[in-house]
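Pasting a structure here, questions to come.
With one protein chain removed, the remaining protein chains of the complex are shown where they sit.
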Amino acid sequence: MNIMTMLTGSRRNGNSEYLAARALQNIDHRNVYLLDHRMEPVVDMRHAEEGFPETGDDYEALLEEFLRQDVIVFAVPLYWFGMPGQLKIFFDRWTQYMRDSRFDFNERIRGKKAYVIITGSSPDPKIASLPLIQQFNYLFEYVGMEFVDYIIANGNKPEEVLNDPFALAKMDLWNEQLKAAKREDA
Amino acid sequence: MNIMTMLTGSRRNGNSEYLAARALQNIDHRNVYLLDHRMEPVVDMRHAEEGFPETGDDYEALLEEFLRQDVIVFAVPLYWFGMPGQLKIFFDRWTQYMRDSRFDFNERIRGKKAYVIITGSSPDPKIASLPLIQQFNYLFEYVGMEFVDYIIANGNKPEEVLNDPFALAKMDLWNEQLKAAKREDA
Amino acid sequence: MNIMTMLTGSRRNGNSEYLAARALQNIDHRNVYLLDHRMEPVVDMRHAEEGFPETGDDYEALLEEFLRQDVIVFAVPLYWFGMPGQLKIFFDRWTQYMRDSRFDFNERIRGKKAYVIITGSSPDPKIASLPLIQQFNYLFEYVGMEFVDYIIANGNKPEEVLNDPFALAKMDLWNEQLKAAKREDA
Partner (left out) sequence: MNIMTMLTGSRRNGNSEYLAARALQNIDHRNVYLLDHRMEPVVDMRHAEEGFPETGDDYEALLEEFLRQDVIVFAVPLYWFGMPGQLKIFFDRWTQYMRDSRFDFNERIRGKKAYVIITGSSPDPKIASLPLIQQFNYLFEYVGMEFVDYIIANGNKPEEVLNDPFALAKMDLWNEQLKAAKREDA
């Protein structure tokens, strides 16, 4: 069972990253910092004869890595009431690769398990991030991924999330759940 | 009264662009194609001593243009149940420039009028784009912009939106409204 | 083709009722004022041996009427950011009648077409009623009804909706659509 965190914020050691690490404590997994990967925005060529352009960026390697996973934990600081632009570009590019036979995207994406960690502080993220949860749900449903669970945690300044006991408790429960899944899989 | 369209899709002559043009027919305005502007993702340095980095991209000129407007018509094709990643990066960077005294961002942004055009086809955008409408609403509210109105129109393939009579009727009504506002302003 | 309006507000001649009448102008249909029907709240006896109680109220006749329709236009003033309590009780009772073989509920409800008219004024209904639209969508989807379209109109005081040209234009478009459907059906 392959597990990956997708760390989508724009600074290292943020609150969402802390929670992802806690959920995966003592579990073998891979961490991907989205900002380490150069990704061009999608150029929509679905209706053009010449097709999608070659970009030469890091996207294809990243996508291949993503498609090798069974479980993805998305660590998402709430930016302007939504996901960071870089993560959105990651999804936008799917439009191209769904149509690229080299990747077998539609088949491989089905059934992957998604966990979503959202962190924010003001305005209150437990309300302000609900449209984002709904967006993730539509998106996962559309490609056949399973939206296992989400947490909306309080934290903006470094390490602030340590003051959110429910978020910590939930990460510990995810940790147990994922450990059990790993054992079953072995 | 300065009016601008913000064309955020990844191809020219899309359905949302068509509707924006119709809303602004015979009204003096400026068109901005977001993809013509190179924008780096935000790097969050709010909590770092050295502050935000210089990016040298097209963002500052674009933001200055934006801040000169009174009315902005956002033309937004629905991508993966949200706004295109490039538009999200445009907003994400506000986090930096709200704190940059050269721009007087917080003062100048207040009271700007926003119109939002969303186009999509399947899944049905009149439902699938509701989280995005909610996100725009939170976002505009947060900075003190006025969310005048939105339309959710049916259209994906080139010119498909011409088959959505309600969207066309609404653009014609916006056109009257904006013409009247221009006259009053003159 | 049977068409019915479900008038769910708590006063006669409200704005949502006006719009429903406009959508159905010169189209044969039946009007149901929900408040004219005595309906007890649901008592959940799904997990009790004795089953659901007899209520002796007007619900069964109303439900039978509803199930005879092909198209239902719901006229819904926004009350406290949701549907009126009486309309909610109408839906809540479905829990009982889905399980009552006399009604053949699950079979007959499938494929019915729903139009939803929401009216409100302050806070701005184009945002404040989005959760209600989402609720209607889930609900119709669950039983297999088709959510054809909705309008969110501005109007609270008597006849205020006459000042909302978008809403009037949309009702006229629904009227054409429904007339065409009637002709095809004949």
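Each chain carries a letter (A, B and C) given by its place in the written order, and its residues are counted from 1.
Here, a contact is a pair of C-beta atoms (placed from the backbone, for glycine too) under 8 Å apart; a residue touches a chain by one contact, two chains touch by 3 or more.
Remember, it's a predicted structure, so these values are computed and weren't measured experimentally.
*Asks:* The chain left out touches which of the shown chains?
*Replies:* A, C
*Asks:* Going by the contact rule already stated, which one of C:L35, C:M145 or C:A181 would touch the omitted chain in the full complex?
*Replies:* Touching the chain that is not displayed is residue C:L35.
*Asks:* Quick one: say which of C:G51, C:G111, C:G144 or C:P158 touches the chain that got left out.
*Replies:* C:P158
*Asks:* Hey, which chain C residues sit against the chain that's not shown?
*Replies:* Counting only chain C, the missing chain is touched by 9-11, 14, 35, 41-45, 47-48, 77, 79-86, 88-92, 94-95, 123, 128, 130-132, 134-135, 138-139, 142, 157-158.
*Asks:* Could you pull out which residues of chain A are in touch with the chain that's been left out?
*Replies:* On the chain A side, contact with the omitted chain comes from 126-127, 130, 133-134, 137, 147, 149-150, 165-166, 169-170, 173.
Just so it is clear, only the chains that are shown with their structure count from here on.
*Asks:* What chain is the most remote from chain B, judged by the mean position of CA atoms in each chain?
*Replies:* It is C whose centre lies farthest from that of chain B.
*Asks:* Average the C-alpha coordinates of each chain, average all protein C-alpha coordinates together, and give the chain whose average is closest to the overall one.
*Replies:* B
*Asks:* Just give me the whole-number Å value for how far the CA centre of chain B lies from that of chain C.
*Replies:* 34
*Asks:* Indicate the whole-number Å distance between the mean C-alpha point of chain A and the mean C-alpha point of chain B.
*Replies:* That pair's centroid distance is 26 Å.
*Asks:* Pull out every residue in chain A that's touching 2 or more other chains.
*Replies:* In chain A, residues 134 touch at least two other chains, as defined above.
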